[in-house]
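Omission of a single protein chain aside, the complex is shown with its protein chains in their original locations.
Order as written gives the chain letters A, B, C and D; numbering starts at 1 within each chain.
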Amino acid sequence: MEHKPAQTRLLKTVKHRRNAPGTSPGTVVAHPEAHPTKIRMMAYGLDEIIEQEMESVDQIKEFQNKWPVLWISVEGLKDVECLHQLGALFSLHPLMLEDIVSGHQRPKAEQYDSGLFIVARAALTLDDGIILEQISLVLGEGFVLSFQESSSNQLDPVRQRVRKKGGRIRKSRSDYLTYTLLDTIVDSFFPVLDKYNDRLDNYEDEVIQHPNRKMIDRIHGLKRDFLSLRRNVWPLRETLNTLIRERECFTDDTQLFLRDSYDHVVQIIDILDSHQERGSDLINIYLSSLSNKMNEVMKVLTMIATIFMPLGFIAGVYGMNFDREKSPFNMPELSWYLGYPFALGLMATTAILFLFYFKRKGWLSKK
Amino acid sequence: MEHKPAQTRLLKTVKHRRNAPGTSPGTVVAHPEAHPTKIRMMAYGLDEIIEQEMESVDQIKEFQNKWPVLWISVEGLKDVECLHQLGALFSLHPLMLEDIVSGHQRPKAEQYDSGLFIVARAALTLDDGIILEQISLVLGEGFVLSFQESSSNQLDPVRQRVRKKGGRIRKSRSDYLTYTLLDTIVDSFFPVLDKYNDRLDNYEDEVIQHPNRKMIDRIHGLKRDFLSLRRNVWPLRETLNTLIRERECFTDDTQLFLRDSYDHVVQIIDILDSHQERGSDLINIYLSSLSNKMNEVMKVLTMIATIFMPLGFIAGVYGMNFDREKSPFNMPELSWYLGYPFALGLMATTAILFLFYFKRKGWLSKK
Amino acid sequence: MEHKPAQTRLLKTVKHRRNAPGTSPGTVVAHPEAHPTKIRMMAYGLDEIIEQEMESVDQIKEFQNKWPVLWISVEGLKDVECLHQLGALFSLHPLMLEDIVSGHQRPKAEQYDSGLFIVARAALTLDDGIILEQISLVLGEGFVLSFQESSSNQLDPVRQRVRKKGGRIRKSRSDYLTYTLLDTIVDSFFPVLDKYNDRLDNYEDEVIQHPNRKMIDRIHGLKRDFLSLRRNVWPLRETLNTLIRERECFTDDTQLFLRDSYDHVVQIIDILDSHQERGSDLINIYLSSLSNKMNEVMKVLTMIATIFMPLGFIAGVYGMNFDREKSPFNMPELSWYLGYPFALGLMATTAILFLFYFKRKGWLSKK
Amino acid sequence: MEHKPAQTRLLKTVKHRRNAPGTSPGTVVAHPEAHPTKIRMMAYGLDEIIEQEMESVDQIKEFQNKWPVLWISVEGLKDVECLHQLGALFSLHPLMLEDIVSGHQRPKAEQYDSGLFIVARAALTLDDGIILEQISLVLGEGFVLSFQESSSNQLDPVRQRVRKKGGRIRKSRSDYLTYTLLDTIVDSFFPVLDKYNDRLDNYEDEVIQHPNRKMIDRIHGLKRDFLSLRRNVWPLRETLNTLIRERECFTDDTQLFLRDSYDHVVQIIDILDSHQERGSDLINIYLSSLSNKMNEVMKVLTMIATIFMPLGFIAGVYGMNFDREKSPFNMPELSWYLGYPFALGLMATTAILFLFYFKRKGWLSKK
Partner (left out) sequence: MEHKPAQTRLLKTVKHRRNAPGTSPGTVVAHPEAHPTKIRMMAYGLDEIIEQEMESVDQIKEFQNKWPVLWISVEGLKDVECLHQLGALFSLHPLMLEDIVSGHQRPKAEQYDSGLFIVARAALTLDDGIILEQISLVLGEGFVLSFQESSSNQLDPVRQRVRKKGGRIRKSRSDYLTYTLLDTIVDSFFPVLDKYNDRLDNYEDEVIQHPNRKMIDRIHGLKRDFLSLRRNVWPLRETLNTLIRERECFTDDTQLFLRDSYDHVVQIIDILDSHQERGSDLINIYLSSLSNKMNEVMKVLTMIATIFMPLGFIAGVYGMNFDREKSPFNMPELSWYLGYPFALGLMATTAILFLFYFKRKGWLSKK
């Protein structure tokens, strides 16, 4: 009867860590399990592109303000010192750095002097589950900073599109790169939703054919996953809405694309709601399957008991010891030539009558 | 105990297909099961009308900008090349084309440079179910483009009204044609709702007279259908609301008609909500019918058991072997002249008393 | 086990009829069961009044624009031709006529060139139920048109007030007449709500004293009635709200009165919500009464079984055939002088002990 | 099994009385059970104060417009004539008078020419329950009119504060008096909420220790009370909100106080919601207590049956009549020297094994 509820969920929940109440705001403390920091740089214009891994933050300086678009991608948030240097280089607000490192932020978009700060969460599919990784973006004049919690390959498709000469991304400015990153983050939820869809399909079959206790835990697990996902996607909708109205940072053309991402987020929420609904239905179906099965058990058992009760009574009657010698009325059946066959026949008749009655009532049918 | 939940739904759900996360936006990929593309053209003014099937997109050029209203109707979305040519001809934004082809859009209305882009879904009744077909409209200066996923005859009534000389549609411009198409799309839901109404009526009778396991699956199927329909109709309401406030594209007169369509959408949502409510009630009635039936079973069976228990006890008493020779107190009944009849009478009396008690308690009534 | 769910509802639902999808808007088709059309006219000023039944629409012309207020009341909507003539005479928009005749509109208020168009629904109490009759009003310069589906006497109290010389209605213009009609429509719901209140009171008593299967159908019927009523009253609230803000058509003084009607609508909605709540409570009380009753049954029956089980066991023991001659230990009780009385006493003691135990546990109490 | 649902509620519901549909608005009809009318007057300034009971409305004239603040308090609404005279004296709108007398208004605040009209409801605690009494206020230039349905002592604390020379109320104008009255009305709900809190505490204990049928009726009664209260307090919130934004009638300073009353109303709604929540929880706890108790009953009874079933079977075996003389295999136990003790021992062992099994399964534990 062991039970590990954590395993019933596909979505891995990360323990929140948070600065103690009263800590000075802007305090940046790395998570004890943070991944080591790696900095990758892409600097590109219409024709040229440089892609390089940075050893130190200082190296970045030589590219700053010299390329149409500079994309600094930070993966792993262990090296707090390095983040502070980056913060100084791009004059990021201390609260930004705290939000980037703390890793438990609601998706949001905020305008700072140094640029537009966007926090979002991407769904990262691992072998043993799904992680919602926080990805923070800073969109400034001519540069984009992206901060990931791990060196996952989430943003690789964007890199490939940047490398492809002549693509729209190469023709556009940093706001379009920001949109591309956001779009990739948003679309990362679709494969996850498909996965959940498959699970729901499986459970639907199983819950009808083999309803069992573990099902209910698993479905509750799914429902909690959906709630977690919704809590992370819902503010993304708000965020994109903010961005669409933020006419300064994004060109009219990029606005159109952001509107498209917004539609995707709304679709994700629609699908999540529909999944949630299906989860609730599954629980209802499970409960009605279960009570159906239990009723079937009880019905069969009670019918057996009910049939043997009168039979036992008849046997009991002919086991009585009335004195046949004292009176001809005292159990004359016992002395009949066919007394025993008569009794057995009486029993059989009774049983058959009951079975017939049950059948007519429809209690013998399966359902 | 086989179970195919899909068959319990009237509405056919189409598997979503979607570009991989990180794909460049505006990428147009045809659905593997897309219907072959057919282009029909209607060009008309107050007095004249030309109706023709187009072999190639180039053919369209000779009609462009020469007629008061040009309606290009594209049926089937397989020929991506052809769509690209159309896009170039009418300078459609790449995101428009992606939305038209992808076929899993929420209904929406968006203003592009090249014109107003409207996505909606019409209910298409087939022999074996209902399909929600995406119909996309582009309303530009002097032309309307319509894109359907299949060559269904959904829009034929509009064509007939266009052909009828002297009708309001011939006197009006492309905005009125757009309204007419939207109105036809909206009204396509009413016959579907009537169909569901009939189903609900049938189920209502069945659930009370023959409650069975399959009912519950079917009702859950209906409820999921209603949810799907609602998810597709609700944004249509928003869309029409946007159009009504979009004073540039529609004349004041057409606005009045759009307001009428808006009312229809609200009615559809009202009816859907009421259907949904009835579905929930059906489930409750089913559950209470079921538990009623089960209670009836248990009551009858328990009563039989209860009656035979005391009878069996009496028989047991007279089956005891106390030695009558040792004492006159030891089971003198066994030696009575009418001992056996007395015992049988005692049993009958007991049974009748119990039945009487049950009756007085009202447990024998059917309900 | 016959069941006619329709009879469980007080409110008669009228089958919707609707033009086929794609029909030209403004198409006016009479309902097959429409009542024959009758036109009544009242034309009045401060001092004079003429009341007359019109034979034809042409007759109206001689009164038009000659009286301060002209009230044309159309009862029954069968004569489509006549309606078209009226439409021409007062230059009504074709969509107005369609809405008037179709009879399944949500309450609404719309501003047309020819005047303010208001659709509402009045509750009409018949002998065998309640009908929600659509009443459409057109408020123009110096005239009011009212369209009813039948020649019900709903608006008679207004006529009487018009006839009374010196009343406020005679001193006011057509906007005040419109208010009076609306107020009468709104107030028609109060007697209906009282009727439902009585039903709920009756059901409340019945559900506790005689819970039975039919109750649940009836309560579900009531709840559906409430939903229908709410769906028809809720938009009336919106409508009145629109009218109150429509400063052009109504004088400041009439505004005050409209605000009063608005309050009444809000009260009606309040009462409906409270009725709905009571309906839900009734279902819960029914279910708990039912399960209570069933539990009582099961408890009594099980207790009987439980008492006789040990008694039967004792009888069984003394029915064993151990050979008393082989050993003094073999059932010496059978040879006791008071063996049989002892056995009977043992049984009685057991039964009493069990009853005592049940009593102490509180299982013998009624509830 | 008698049932009087009305007695399960603390809140006394008053039968609505209403003018028939179509009655002319502004028609003032006294309630058949209305209390006789009594008029009390307070006229005060910073230094002087006159307090007097008025015999007739004419008497008021000599105080009108001669004192900084004139407070006319009308208690009991039977004397319609007198109300009409008052209406004429202070030029009240007929709709005001109708609202004052009808006594079933939602709380509201409306601006008329003659002044600000406020309707509210105060909770009046009687010996046998609670009544929600409608109190209407008219705030005009230099006067306040208050109308109560009965001569309850609800407003006496305000009178005492007026009498106290040097208090803030004496230094302020009629708007502050209005606030004071409203504040007293709002605060009248707090003692009532405390009363309900005590009830909920009592029920909480009772529902766990002695769950019974009547409890559920009482809790449903409470819940209906909470709904009624909420329906009366919620619009009060709206009303105060209106007043706070009504910058003309109230000085800036009084605004601060009104904001305070507003906070109180919000608190009342908070507490009501929390009470409502507790009521729902109580019902759930009741249901789970009940089913728990029933399960306990069934378990004990079934266990008794289960233990005696095998014992009875053993007794039955040794009651069989196989012929020992025909074969040594036929029931040799019957001839054993210790046959009977062996059988009894077998029975005891079986019973103990079952009890042991039940114990190990945890079915003997209380819960």
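Just so it is clear, a residue touches a chain if its C-beta (ideal position, glycine included) is under 8 Å from a C-beta of that chain, and two chains touch if they have at least 3 such contacts.
If you're wondering where the values come from, they're calculated on a predicted model, not measured in any experiment.
Within the full complex, the chain left out of the display is in contact with A, D. Of the listed residues A:L11, A:L181 or A:M331, the one in contact with the hidden chain in the full complex is A:M331. One of C:G87, C:G279, C:G319 or C:G339 touches the chain omitted from the figure, and that residue is C:G319.
Contact with the chain not shown here comes from a single listed residue; of A:V29, A:L227 or A:I269, that residue is A:L227. Among A:K12, A:H31, A:H84 or A:K108, the one in contact with the hidden chain is A:K108.
Mapped onto subunit D, the interface with the missing chain covers residues 156-158, 160-161, 167-169, 183-184, 187-188, 190-191, 204-205, 208-209, 256-257, 259-260, 263, 266-267, 270, 274, 277-278, 281, 284-285, 288, 292, 295, 298-299, 302-303, 305-306, 309-310, 312-313, 316-317, 319-323, 326-327, 329-331, 361, 363, 367.
Counting the whole complex, the residues of subunit A in touch with the unshown chain are 1, 3, 5, 18-26, 93, 95, 99, 104-106, 108, 110, 112, 212-214, 216-217, 220, 223-224, 227-228, 231, 283, 287, 294, 297-298, 300-302, 304-305, 308-309, 311-312, 315-316, 318-321, 324, 331, 333-341, 343-344.
Methods note: only the chains that are shown with their structure count from here on.
Chains touching both subunit B and subunit C: none.
Note: centroid distance subunit A to subunit C, computed from Cα atoms, is 42 Å. Each of the following residues of subunit B touches two or more other chains: 298, 302, 305, 309, 312, 316, 319-321, 331. Because contacts link the chains only in sequence, without closing, their graph is best described as a line. Checking each pair of chains for touch leaves A-B, B-C, C-D.
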